[in-house]
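A single protein chain has been omitted; all remaining protein chains appear in their positions.
On to chain A.
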Amino acid sequence: MAEPIRFILNGEERAIAGLAPTTTILAYLRQHAGLPGTKEGCAEGDCGACTVLLAEPDGVGGLRRRAVNACIQFIPSLHGRAIETVEYLGRGGLHPLQAAMVENHASQCGFCTPGFVMQLYGAWLTGALTDRQSVKDVIAGNLCRCTGYGPIVDAGLDLAARPVPDTRAEDAALAERLVALLGGEMFHYEAAGGAWCAPRHADELADLYASRPDARLVAGATDVGLWVTKQHRDLPVLIDVSRVEDLRHIEAGPGRIYIGAAVTHREAASHLAEVHRDLGEMMRRFAGYQIRNAGTVGGNIANGSPIGDLPPALIALGARLHLRKGETARSVPLEDFFIAYGRQDRAPGEFVAAVEVPTLEDNQRYFAHKVSKRFDSDISAVMAAFLLTFEDGVVSEVRLAFGGMAATPKRAAAAEAALVGQPFDAAAADRAAAALAEDFAPLTDMRASSAYRLKVAENLIRRFEMELRDNPPARVSLAREFA
């Protein structure tokens, strides 16, 4: 049953056996593959020094490439995929990006540099480098402590100006090899007392998880990876849901978007941006680019973090969560999924299959705003998302959802009650803001104090009201005007 992990590393086929399934790609590269160019800066996906480029068949004969943090990805996730490291990029002399980095004086201590190189290179190959802002967004998950970033951005712009080479022929050939390596069946890897299964279909996943409810589901490993690298937990059985085809679909139907649980944040972002610009902006600032490349919508919801950004944003929209256990499927309003801190409405062996997000009606107004210490790649102090439905100039329905205000993502019942059935004017916004104190008694922690969280939550209701006015005050939002 158990097979080796078969993949392509820097152009060469490799097979891994005997290493624990929770061995990170970074540990493998540095300690086993003799490739120390990829660095560990934080081992939690927050600094980007470990960035490598993954490629996998896109299902239509080509490759889908994405840069990920090697420090929190597990080696079985490489199966049937190809990985490139910084050593490979420079194999035939400096790549134009590397040369541009040298010419622009874009490295000082050099430790973060390989991560920036791979991140920019991957973004360029996938067409994500267009203008200065795109370069900065792409590297917002890469930390440099020396340069102040200007020279790196300039090097990225130099690269952006170069045409992306046509690699379709090579890509097709590589995709073919990878399809062969992956095989058609569920992948099963065992070593050092740990097991990893990667089912291909939701039915397989359902059967497997129902029989092994003690297993941990993993997709992008952007959270589970830290359980290993930071909490040093043993995860003897892991089920990789990222290969489950029917969890990777996005259907943008009339009136709703259906997002499979294994859809990555970056795949979902463009669809969410179409629902409302605030969702697009939130997704732009959602973690770092590499995390958005790996992390999944289902994971962000299923982990039940009180500070996850998506749940409040989607609760306000009235999203429903689809769950499945064995043969049984059910759906719940997203807000009902979160019961208490660390506790969700999910039975053993049950998994999140999809989230269904209604799009906006003409008489609905939506607002989402993320407040964090740092604009990019930070966890929210407060995440607020509001939806108002108007009928005849009064609020007929209201959904005010918050993250960071309670032990779970939560709606503000008292504040909602203060708004319903009335026009949404400054006085109403003030009343709702005042009612928030009944809804929430937020925590003080390293991200923000209780008083600040409450004050910001109040002010965001006020801002929403200002933005909806016929004659709003000039320049209401920093995020819009000066982002």
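Convention: a residue touches a chain if its C-beta (ideal position, glycine included) is under 8 Å from a C-beta of that chain, and two chains touch if they have at least 3 such contacts; residues count from 1.
Here, contacts and distances are computed from a predicted model.
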item: Missing subunit (named according to UniProt) among the choices "NtaA/DmoA family FMN-dependent monooxygenase", "histidine kinase", "Xanthine dehydrogenase, molybdenum binding subunit apoprotein" or "Phosphoribosylformylglycinamidine synthase subunit PurS"; value: "Xanthine dehydrogenase, molybdenum binding subunit apoprotein"
item: Contact partner of the left-out chain, one of A:V241, A:V275, A:V398 or A:V456; value: A:V456
item: Contact partner of the left-out chain, one of A:G11, A:G61, A:G127 or A:G150; value: A:G150
item: Contact set of chain A toward the excluded chain (per top definition); value: 30, 34-44, 46-47, 49, 85-87, 89-90, 94, 97-98, 101-103, 105-114, 117, 132, 135-137, 139-153, 230, 232, 369, 371-379, 381, 445-449, 451-452, 455-456, 459-460, 462-463, 466, 473-479, 481-483
